[in-house]
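These notes concern the structure reproduced below.
Every protein chain except one is present and positioned as in the full complex.
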Amino acid sequence: MNADQRFKALGLVLPPPPQPIGVYKPFLQIGNQVLVSGHGTFKPDGTLIYGRIGKDLDIEEGKIAARHVGLAIISTLIDNLGSLDRIERVVKVLGMVNCVPDFEKHPYIINGCSELFAEIWGEEKGIGVRSAVGMGSLPDNIPVEIEAAFLLKA
Amino acid sequence: MNADQRFKALGLVLPPPPQPIGVYKPFLQIGNQVLVSGHGTFKPDGTLIYGRIGKDLDIEEGKIAARHVGLAIISTLIDNLGSLDRIERVVKVLGMVNCVPDFEKHPYIINGCSELFAEIWGEEKGIGVRSAVGMGSLPDNIPVEIEAAFLLKA
Partner (left out) sequence: MNADQRFKALGLVLPPPPQPIGVYKPFLQIGNQVLVSGHGTFKPDGTLIYGRIGKDLDIEEGKIAARHVGLAIISTLIDNLGSLDRIERVVKVLGMVNCVPDFEKHPYIINGCSELFAEIWGEEKGIGVRSAVGMGSLPDNIPVEIEAAFLLKA
């Protein structure tokens, strides 16, 4: 199966591609590299999951929220590229977690997105470098924001 | 008008190009890509705007502070490239906001920088991908720090 087929087999519902809430583009292609802006925790109906992990959401809800961010990124990719199969590999993920100051499990949270990418593009090409860190705050008090870079096929 | 002419027409005063306050270069060119380090809130006289948004500065003061960061980046670009017209496009902006934990309008703050770039390079080439997020703290308690990537003309 290719990436589109693997994604379809997961039976997941995508949110609409997020529209900019400021002066930026959600997606940019530079040569064979694709960059996506920081994406939020969009549910399939296009509304956001809100709250701080460790206060409003527990760790499992946080991981699910990160998977929703991954789905929002997938929606942006499909909207701009037409097919997930045009992507050669995941290059980089910056996972930003809105959590209480004593939270320590940021990697577990961001796995919610990274596992989705690995399911779509596989264990080798679906996994890139990553940082998963705790922010002081995030826009609209969303629990997770993720930006990412991908390489396109030649 | 080209980028230099558009910038001149704005009638803005640049701060001196910021000098490193640690072991880094403010500017690096790698092939046709230009990276600038995290820049601070420099006023035209080279001094900094200080304070946390939501505590010491309100949202409008924060947006103006982000525009000052944009001007500091422009100063670094001109110092190293000679001309803003050598830049093909804005690729990426990482906008880091020093704000109280319940602040939610980071995109509005960072627009202060992004709108400046759009005024100089236009709505298409002056706008790239972006994340706008809240930090726990910033150096010298400045309200905004921004790093950016640009593509040079061939």
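Note that the chains take the letters A and B in the order they are written out, and that residue 1 is the start of every chain.
In this section, contacts are C-beta pairs under 8 Å (C-beta built on N, C-alpha and C of every residue); 3 or more make two chains touch, one makes a residue touch a chain.
Note that the coordinates shown come from a computational prediction; the quantities given were computed from them, not determined experimentally.
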| item | value |
| --- | --- |
| Full-complex contact with the absent chain, from A:A3, A:V23, A:V36 or A:M135 | A:M135 |
| Interface residues of chain B (partner: the chain not displayed) | 21-28, 30, 35-38, 94, 96, 101, 134-141, 145, 147 |
| For chain A, the residues touching the chain missing from this view | 91-93, 97-108, 110-111, 114-115, 118, 127-137, 151 |
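Everything that follows uses one rule, which is that only the chains that are shown with their structure count from here on.
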| item | value |
| --- | --- |
| Chain A-chain B separation of Cα centroids, rounded to whole Å | 25 |
